[in-house]
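Okay, so here's the structure we're looking at.
Missing here: one protein chain of the complex. Every other protein chain is in place.
So, chain A:
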Amino acid sequence: MQSKRIDAGELLISLALLALGSFVVFETQGIAETQGYSQVGPRLFPYLIGTGLTLCGTWLAWQALSGGWRAMPDEAETHAAPDRMGFLLISAGVVLHMVLIGWAGFILASTLLFVLVARGFGSTKPVRDVAIAAVLSTIVYFLFTQALGLSLPAGLFGG
C-alpha cells in the first residue's frame, strides 16, 4: 500500500459531520422533555441521532488521517481540473431563479435559469438557448397551471 497525502476535503467533511452531530446533541437540551407513559420523550431520538452522526464523523476523520477514506473510486483524473465557471453559472441560475420568481414570474425566471445552466455547460449559442428556453418555460407553465392545476406565479405577464 502506498502512502497517501491527507485529503483536505475528506477531513473537512468528516469534521463538518462531527460538528453537525455535536450541534444536534447540544440543541437537543433545549427541547422540553415530556415523558408520558413511554418514559421517553422527544429528546431521546435527537440524542441518539446526534451521537450517531458524531461517531460517523469521528470514524471518517480517523480514516481520512490514516490513509484516506476506504474504497474510494479512483477518479483523480476526473477531479483534476474542475470547471469553476460552470459551477458558478449554474449556482447563479438557481439563486437568481429563487430571487426573481416572485415578481418576474415563472416563465421569465425559468428562461434565465435555462440560459445560465446551458452557458454553464459550455453552450455557445445564446440565441438558440433563449429561444428554446422561452418556448419550454411557456409550455411547462401552461401545461402545469392550466391542465394540471399547479399554481405558478405569472409575474409580469399576468394580473
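Rule of thumb we're sticking to: a residue touches a chain if its C-beta (ideal position, glycine included) is under 8 Å from a C-beta of that chain, and two chains touch if they have at least 3 such contacts; residues count from 1.
FYI, contacts and distances are computed from a predicted model.
Asker: The hidden chain: which UniProt name fits, "Tripartite tricarboxylate transporter permease", "Quinol:cytochrome c oxidoreductase membrane protein", "Ferritin-like metal-binding protein YciE" or "Glycine cleavage system H protein"?
Answerer: "Tripartite tricarboxylate transporter permease"
Asker: Given the contact definition stated above, which residue among A:I31, A:L65 or A:L156 touches the chain not shown here?
Answerer: Of the listed residues, the one touching the omitted chain is A:I31.
Asker: Hey, which chain A residues sit against the chain that's not shown?
Answerer: On the chain A side, contact with the omitted chain comes from 9-10, 13, 17, 20-21, 24, 27, 31-32, 34, 36-42, 45-46, 49-50, 52-53, 56-57, 59-60, 63, 69-73, 78-79, 82-84, 86-87, 89-91, 93-95, 97-99, 101-102, 106, 110, 113-115, 117-123, 129, 132-133, 136-137, 140, 144, 148-153.
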